[in-house]
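A single protein chain has been omitted; all remaining protein chains appear in their positions.
On to chain A.
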């Protein structure tokens, strides 16, 4: 089914459509959340919370405001960051800034794209460290262009073009 139609049905509280979207994006969201909370079970719990929230707030989504993927990615990042700020999470104290997403990448053969059997980790690890930084901040952490430019101490325009080049490199590796 066409994605737009699926999202439309989901907004009309169609459970089947919801399930399809869940199957499409739950793993991605789990990856993003896991990169932030670094706890498998917790990431699973937050990921489910994200989809429950998405279901309840389905009417808030509008295709003109952005991609459905981006919308749910945003909910996921916010939910994960909220979790890290909670009291219970702080008590378990984890050094979250020490690692980038590359460290947790898994070699999997069930990725639904044309990923080479050699493994995504091998490829992505080859990305320049400046690429890994920018991807981490923009996609995994949900930084705005401005926040990223401040964090990495580089002009906004440079963030934009560097990110473009890095994503192109990634796409080349993934053959997308």
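Note that a contact is a pair of C-beta atoms (placed from the backbone, for glycine too) under 8 Å apart; a residue touches a chain by one contact, two chains touch by 3 or more; residues count from 1.
Here is the rule we use: contacts and distances are computed from a predicted model.
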Among "L-lactate dehydrogenase complex protein LldE", "Glutathione import ATP-binding protein GsiA", "AzlC family ABC transporter permease" or "Anti-sigma K factor RskA C-terminal domain-containing protein", the UniProt name of the subunit that does not appear here: "Anti-sigma K factor RskA C-terminal domain-containing protein"
Given that one chain is not shown, which residue among A:7, A:79 or A:135 touches it? A:135
Residue by residue, what part of chain A touches the chain that was omitted? 15, 18-19, 22-23, 25-32, 34-35, 40, 43-44, 47-48, 51-52, 55, 63-67, 69-71, 73-74, 101, 104-108, 111-113, 115, 120-121, 124, 135, 138-140, 142-145, 148, 160-165, 167, 170-171, 174, 176
